[in-house]
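Before I ask anything, let me first share the structure, which is written out below as structure tokens.
Heads up, one of the protein chains got dropped from this complex, but the rest are sitting where they should.
For subunit A:
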Amino acid sequence: MPTSTTAAGSNSDLVTRLNSPDAEVQLKALRELKNRIIGNRTKKLSFVKLGLVPAVAAILASKAQAQAQAQAQPQPDHDSNLLVQSAAVLGSFACGFDAGARAVLDAGACPNLFLLLSHPDDKVVDAGARSLRMIYQSNMAPKCDFLQDKNMEFLLSLLNSDNENVTGLGASIVIHSCETTAEKKALCHAGVLKKLISLLEGSPSQRDNSLESLATIMKSNVEAVSEFVGCESGRALSSVIELTKDRYPRTRFLASMCLIAVRNTSSCYLQDIGIKTKLVHLLLELHEDPGQVGDEAPFAFSSLISHKVDLQKLALEANAIDKLYNHLQKNRLNPKRFQGILLALADLCSKLESCRSRFLSLQALNLVSEALTHDSSDVRTAACICLRCVSRSIKNLCAGNFMNEMIVPPLVRLLDDPSTSVQVAALCAVGNIIVDFTTDRSLFLQCGGVKQLVQLSKSMDSTLRLNALWALRNLMCLADYMCKLGTFMELTASSLASLICDPEPFVQEQALALIRNLVDGCMESVELVFAEDDIILDAVGRQLQCVSRDEIWIQGLYVLSNVASGNEFHKEAVMHQLVPQADNGAQSFILKFLQSNESQLRIAAVWTIINLTFPSSPSACSRFVKLHNAGIVSQVKSMVNDPCPDVKLRVRTALGQFTTLNDGAT
């Protein structure tokens, strides 16, 4: 048949032919459509928009339902061909293209594709299973609830099929749908794990499907791991280890995923240095793969080494940082691979200073800095996470390795990113980078960093508030007075007072820690908590009396203790908070902290008393008398043998001061 010279003409012609009453015309149209869309996302999208998916689904529906009604009687050949071709076209629309998968699902094709699995013609069964597999590889596909018996029976019937495509579909459904521990356990109890293990002996495709499903079921499922490891005296485990040497990269990759799931779930298995080293080398080698395996390898590598110092050391010895850096240098990395490599580098540098040193010596920061302005928000987030992990090093922070033009301006810009996850990741990186006690932090201020942090500390999103305050708290640590004053003016006393009483306890804690740092250092900085009629100090006092969380109390007490290290006026203001003025029998809340089981609370409380009775301050004696009358002095005296050495020694300091004050009074 002659084709039209214009694309539009050709497309509308396709719609007409798909709706033709003539089966031969429909068949030709389906074949043509299939050939046009294979591997071409642009074409897929334009045909989805033209409404071709419902037209194809309608062909499938009419023939599949006719077949079901005929109760497995053989149908004419052209009907089978229409089923095969319509299923293939729908699968192709869904393959690797979420909008296509969505259109196929919206056209109601899935139930009809499932009908094909019981077709007498093997070719139709194959086509149905292949198409469904492609749909189940998309996140758009519906989840299968394995806790329902009929679904589990259906899944087992798929896995027990002799047809390779049908068992593959079963595996795809497991990979797509299995999420909760309850589902994973149900699959094990129903015998799915055993069935998947037996499929390891099957064809290359069954083996790959089995490996991926096994990794899914065993992830965070101790029961499944122990069943797998114990199966046939470890034969299943041995065969998966053997598959890490397979000639197909995908099989080697999936076998390593399976072993990572075993190791991460039950740390007692695969502790042998040989297998750990092998996994590190294998995954680094798989980064070379130009396709999907290479895109996924960095994520698998991350899950292998994340939070595990032993594996991070092995990776460093295997030159992982250099190798990942070399990949990062390649031009036109696709966003997924770029993101994965940045996250893998982040994990590598998360704990070991030796890894960070190697990373910095390669000038890898330049590439991370470039990634901060990448189009993909996932890449920008990963770059921030990488920066955050590399900057967990006081040695490098104090050397000014991060507070520079290459890092700070683009990072500060990300605080205003449209994506919240980028903003949170940027806040965490900023929180580290501003912990730089030796160099000037003015670059951060000049870039508008403080303004941005203050603005985010007032966000409606509590995660942003928390992380912004955390960064401000770190910024205020050992900062000079001018930096503190500027930040305080931007924040305002009333905002700080309301953040102390934020609905989120973690925000309260960071707000108090910020104020604790604000009033440390020179004497002038103490004055800041007296702005707006002592609104901050009163809020701190209220939190110490009513909240019940050690972390909040510790920071609040250090605010009082730091203020109490100031002049007479400051000390008296703290006394006003500590010792109830009205003689109504109320106890001072500091007694509760001196008696706490938490040694950090006791030490903060003792420092407060030491500061209030500091002998060279003129009114120390009168405060001592008030503390004595409130029962606080006798409480401190009773702590002379406190189990915490720091508390014990500081109680002795306090007692020494009490003696001096007593002697002075008599």
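General observations
Keep in mind that, in the parts below, a residue touches a chain if its C-beta (ideal position, glycine included) is under 8 Å from a C-beta of that chain, and two chains touch if they have at least 3 such contacts; residues count from 1.
Simple rule for what comes next: contacts and distances are computed from a predicted model.
Candidate names were "DNA sliding clamp PCNA", "small monomeric GTPase", "Queuine tRNA-ribosyltransferase catalytic subunit 1" or "Glucose-induced degradation protein 4 homolog", and the UniProt protein name of the unshown chain is "Glucose-induced degradation protein 4 homolog". Note on the undisplayed chain: of the listed residues A:Q339, A:N611 or A:Q635, the one touching it is A:N611.
Checked against the full complex, the one of A:T438, A:Q595 or A:S622 touching the unshown chain is A:T438.
Within the whole complex, the absent chain has one touching residue among A:V25, A:A399 or A:L591, and that is A:A399. From the options A:K63, A:H287 or A:R516, the residue with contact to the chain not on display is A:R516. Listed by residue number, the positions of subunit A touching the unshown chain are 388, 391-392, 394-395, 398-399, 428-429, 431-432, 435, 437-438, 470, 473-474, 476-478, 513, 516-517, 519-523, 558, 561-562, 564-567, 571, 603, 607, 610-612, 614, 616-617, 644-646, 649-650, 652.
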